[in-house]
Structure formats: C-alpha cells, structure tokens
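Of the protein chains in this complex, one is absent; all others appear in place.
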Amino acid sequence: MMRYPGFMKTSAWLGFIFLYAPIVSLIVYSFNASKLVTVWGGFSFKWYAELLQNDQIIDAAMVSLKVAVSSATLAVVLGTLAGFCLSRFGRFRGRLALSGMITAPLVMPEVITGLSLLLLFVALEGMFGWPSGRGTTTVIIAHTTFCMAYVAVIVQSRLASLDESLEEAAMDLGAHPSTLFFLVTLPLIAPALISGWLLSFTLSLDDLVIASFVSGPGNSTLPMVIFSKVRLGVTPEINALATLMILVVAIGVLAAAWQMRRQTRRAPAA
Amino acid sequence: MQLSEYTQQPAPVQAPDDVQAPWRRADAEPFVRIENVSKHFGEFVAVDNVSLDIYQSELFCLLGGSGSGKSTLLRMLAGFETPTSGRILIDGVDISAIPAWKRPVNMMFQSYALFPHLSVADNVAFGLKRDGVPRAEVKKRVAEMLDLVQLGHLGRRKPHQLSGGQRQRAALARALIKRPKLLLLDEPLGALDKKLREETQFELINIQENLGVTFMVVTHDQEEAMTLSTRIGVMNQGEIVQVGEPHDLYEYPQNRFVAEFVGSVNLFEGQVTEDETDFVRIHSPEAGSSFFINHGISCAPGQKVWAAVRPEKIRISRDKPEQADNCLEGTIDEVAYMGSLSVFRVLLPGGRQIRVTKPNMARRFDERLNYRDRVWLSWSGDSCVVLTS
C-alpha cells in the first residue's frame, strides 16, 4: 500500500459527505409529520400513506414502468444487434453510418433529441397519419433510440474483451455463423446484456426532458409529474417517493456489491 | 574515459586477494551496515533481527524463496518501508530517518517501473532533474549513460517500444545516473528469457566493475546469484541463514536449508558412531550403511546429524569399486539424458532414492548405463559434508 498525503483522505471523506448529505436529509424529512418541511414535527409515515392514495403519481408510475420495461427490452435487442455488427462484421455497407449514429446520441443534448423527435412524429402524422397523436408509444420509441446507443457501447466493449478463439473454436467444431451467435456469443455477452438492460431501464425511468417533448396529454411519466410538483416547491410527499426509490436502488446496489465482495474474497483462494 | 566519472574507486587491476575480498580482512570498514533490523507487519515478522555488513564495490546477492523477507529488507534500504527496530548505516551515516527521495540509494525495480508517459531519455534524466542539475549537464550525462547501456540510439523511444532486454537496460541506466552509493536491484533478470539472461548477467557484472558502485541484488534464482555475486546471503523466514562466497555456500553449507536451496543434494540422516579428531564415521539406517568422513566435526555424542553428498561428487559404475567405505549398491530407477550430462535416480535396497549426475564424456551409446541396471555408487571421504542442523 502506497501512502498518500492525509489531506487526500480528508477531502475524500468530505466528498462522500457532499454526495450523501442531501440524500440523508431528504430521507429524514420524509418521516416528518409537519407539513412545513423544515420544522421537525415528530416521526410519522403520514406522507407515505398520502403518496399511496395519490392517483396522479400512481398512474404516472405505471406509465413510467411500462415505458421503461418496453424501451429497455427493445433497446437491448437493437443495441446488441448494432454492437455485434460493429465489432464482428468487419467492413460492411453502412458501417460508417451505423457507427456514427450509435455514438451520436451519447453526446446529444436531451433538449435537441426531444425536440427533433417530436417534430418528426408531428410530420409523420401529417403525412401518413401515424403515430396518431402522442402517447406511450412515442415515448417508448424515443427512449429506445437513445438507450440502444448505451447498450451498443456496452456490448461492443464486452465483445472486444472476449477471447475470439472461443468463437473460432465453435466454428472449427462446425457451428454455422447463425447458430454460433445464439449458442456461443450470446451466452458469453449475457452479463453485458443484463447491465445494458438495467442501465436502459434506469435511464428511461429517469428521463424528464425527452418525455416532456414526445408524450401526449394523459400520458405523463413519473418524472414529468414530479417535475411539475417540485417546480412549485418542496413537498413531503415527493420526499416519501424519493425515499422509496432510493431504497429500491440501494437494495439493488448492495446486493451487487455483496456479490462482488464475495467474488473478490473467493478469488485469491482459488 | 567517460566511465571514470561514475567510478567511485579505481577499478582494481590484478589486485591482491584481500583487496578484492575485503570481507576476508578483519580491519576492513563495511560500507553498508545493517544492524539488528526487524520488520513486523502486524503479527507477521517479515525480517527478523538481521545484521549484515556489505563492503564497497561489492555485488552482494540476497537469495531466498518468496516470503523469505529478502524484498522487505531491500525495500527498507530503499526507504519504502521503515524498520520496526534496528538501524541501517550507509557510508557511516544512519539513513533510517531519511525519506526515500533523499537517500543516496537507487533501485532498479523488478517490473522496471519505467514511466510509460516519458521517453527513455526522459526516464533516465528524471532523477537528475529532481536534483536541479543544470540542463546542459543533464543532457550530457544522459547521453553518456545511454551509451554505456547501449541504448544511445533509442533515447527518444517510449518504454513500450523497447524489447524486454532494452527495457531492463533503460531501468539500469535510470537507477545508475544519480551515482548512488548503493544500487538495489530487485530480481534484475527475472523478466528476461533464459538466453538473454545469461548474456545480461555478464553485462551487469561488467558495468558494476567499471563503475565500482556497490550493488545489492535480490533474487530467488540460485544460479543467477552464483554467477553474479561476490557474496551471497541466503534468507529463510526473515532470517539470514548463511553468508558467504558462492563457492563456500555450495561446498560448505552450514545447514540443511542452504544445502538443499543452493543446488541439489542427497541428505542421509544418521548418528555419529566414531568421533575422532581427524575423521568421523556416521551410521545411516536409511542408507543401510556407514559413511566415512575424513575430517573431524564438533557435535555431542549420539547426536542426530545429516551427511550431505552433492550428486556430481558420486561416482557411478557397474563394477564394485575397490574402496570399502562410502560404497552403496542399487538399481537405476530413472535416467534423464540432458546432453552434457545425465541424471540418474538410483534406488537403494531399503527404498531410498539417490540422485547422481555424470558428465557424458563418451559419444557411444553402448557404454551408457540404463534403466534397471545394477550399479555401485561411491564417493571419497572429503566429498561429504556433515550438517548438525
């Protein structure tokens, strides 16, 4: 272990405090009985109860979940295809176009993506009558488009680190390229697909800007409802909602960390 | 000559033996003194009360297996670890409290640790620049040093553009350019392949002799230690078990660990049956025979001892030899033909195996000993060493 100056450690701790202090206060005040968010009025689950009765939030959460699951799944399918083509097909017609379009969404400001997709949907509707109005479908299409870029990048880097001799061995043993993909390549990149799906799911669930552009009336996603409430100020119900969401994420991350820690511990013994 | 600038002591030309080997003189002043140094990591004792004197211009090797504490000792000399107790003096100065960046000691790392973002020349110049040496002088000395290690034409390359051997020489140049009083080398040849290692060994010795810098090498490779060093310190479990010239370690090991670690050996456990001033006789039940050793030893009567015989000191023949002592009969169990020599494993009637090597002096095949041949093994009375621990 190399030593490092003590101030490094101190500033690192301050950094972690900076990262967690707002989250902790958010959670603490979600249990505050008082409506005045900063005055402590005793411990209570009141806001959680109100949250569960708030139909607007519940409906929006359902819309968001539906959108997130569908677009994550679609993004994994399309993103895997794109990543696979880019890293295993060598040169093919349209390679440059594909590789350019797959990295561009990563640097595109959300406002531009949102606006341009909305204008496209309006134009398509004007010309072909599809999509008729905007709603869940248009949001799913929009989310799939920017999420598949992330999936493609993850899949591509996983394929790049993969030992190609595994695929060559399968071909040597007589696997046709199409069987090869399903029997060898796909199982090998499964971890990348899972993390790509989870990332897409989170990105979709989290998106406010693009959804605001492309969703229609009555199809507000959860971030849109939160944003409209939060704009008016701090409300304890949102604190309760945030606490629940952080709890879910924390359980997921802790489970992953526990798994990782077990693996790092087991590794030296093996 | 360019070299003279780095030379701290004129290179000896046919010097008398005791000048080349100051450790044999009683009045010689050691250059590096390690006094009762210990290093504990929590409960674990990495280095246990080690004392060692190293003389100027020596090429001293610390030899030991992994976890023997040799690297920890080296790192304490470099200043990366602080001794738990004891002190280290270089040229009369206690360096224990001096931080690594101020010590007159430089190190060549096992991984070479060449900075990947700097060119070879900048790597070599790195240490001089930290000392605020004027730019013109830095340039001149870097050029000289690169010539010395035959990298003069590669100064502008990045480390990853060099071969393994070139990297090794760049690391050596970088460590030598500050004219350290003591140069530490951690497994200097470990990353090279066999052929290159043999060439580099002699190159390293040449550079060391030309510059007169005191070298301390850590290695786990006994062959490397034997060819490189003036003296070797064998380490085991944090302690130095024997210090001596390569010849001493091989021919006169002081204990079973050294005998087995340096080269290979046949050890027979036994008891002293006759103990005279000019000879001893040892009975070994596992060999089913008695051994005659033509020099006296000091041990308690009836004490358990080990007789050690090196494989190349054993004669192997089909006919029974004339001598009465140190003579065993057995069957060849395995033969390994290695070109210059053959290695035999001979099985004694009691089940004990003995390793014997024999140079292949004849080219013809028919004279050769074969698997399952009955053979006689014998050696002279002065070929055997008695070990008491």
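For this structure, a couple of remarks:
The chains carry the letters A and B, assigned in the order they are written, with residues numbered from 1 in each.
The rule is simple: a contact is a pair of C-beta atoms (placed from the backbone, for glycine too) under 8 Å apart; a residue touches a chain by one contact, two chains touch by 3 or more.
What we mean here is this: contacts and distances are computed from a predicted model.
The complex appears with one chain absent; UniProt names that chain "Putrescine ABC transporter permease" among the candidates "Quinol oxidase subunit 1", "Phosphonate C-P lyase system protein PhnK", "Pyridoxal 5'-phosphate synthase subunit PdxT" or "Putrescine ABC transporter permease".
Although one chain is not drawn, its touching partners on chain A can still be listed: residues 1-2, 4-5, 7-9, 11-12, 15-16, 18-23, 25-26, 29, 37-38, 78-79, 81-82, 84-85, 88-95, 97-98, 101-105, 107-112, 115-117, 119-120, 122-123, 126, 141-142, 144-145, 148, 152, 164, 167-168, 171-172, 174-178, 180, 202, 205-206, 208-209, 212-213, 223, 226-227, 230-231, 233-234, 238-239, 241-242, 245-246, 249-250, 252-254, 256-257, 260-261, 264-265. Taking the whole complex into account, chain B touches the unshown chain at residues 78-80, 99-102, 105-107, 109-111, 113-117, 126-127, 130-131, 174-175, 178.
By our rule, only the chains that are shown with their structure count from here on.
The centroid of the Cα atoms in chain A and the matching centroid in chain B are 59 Å apart.
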